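Shown next, in structure tokens, is the structure this report addresses.
Of the protein chains in this complex, all but one are displayed in their positions.
On to subunit A.
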Amino acid sequence: MSSLPRRIFKETQKLITEPPPGISATPHEDNLRHFKVIITGPATSPYENGIFNLELFLPDNYPMVPPKVRFLTKIYHPNIDRLGRICLDILKDKWSPALQIRTVLLSIQALLSSPNPDDPLANDVAEHWKKDENGAIAKAREWTQTHAK
């Protein structure tokens, strides 16, 4: 903890003073690399009005490696599995050190608006999405109401 890189310090500061709309991220007091994140479900998506908790962790060699992010709130989404892991290219091979916590969280917010069943992580959900999109969306909405409060 003694040497938190200035980048992380700056990012944290900016996240707190100018949070992106619908997103909040606050570091845990005992570990400043560990963030409690809340993303509100984007309007016109099945996750609308949902409050989703996530955790974000900055590994030691961040920003050379991407942050680790996962949903803590249950969510019915083809690219998010039941453990809350997220299938998003910038969290893997498309990571660039020019990206930041802010941009990652905005990307996750965007992923909620546009699920991509063709690159699934939760196969059953993706199948459902492809076979019966309306049914899947209804289920996602139902899950949001039940879990993302």
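Going forward, a residue touches a chain if its C-beta (ideal position, glycine included) is under 8 Å from a C-beta of that chain, and two chains touch if they have at least 3 such contacts; residues count from 1.
The rule is simple: contacts and distances are computed from a predicted model.
**Student:** Have a look at "Cytoplasmic tRNA 2-thiolation protein 1", "Vacuolar protein sorting-associated protein 35", "E3 ubiquitin-protein ligase" or "RNA polymerase II transcription factor B subunit 3" and point out the UniProt protein name belonging to the hidden chain.
**Tutor:** "E3 ubiquitin-protein ligase"
**Student:** Which listed residue, A:10, A:82 or A:131, touches the chain dropped from view?
**Tutor:** Answer from the full complex: A:10 touches the omitted chain.
**Student:** Quickly run down the residues of subunit A that touch the omitted chain.
**Tutor:** 5-7, 9-11, 13, 61, 63-64, 94, 96-98
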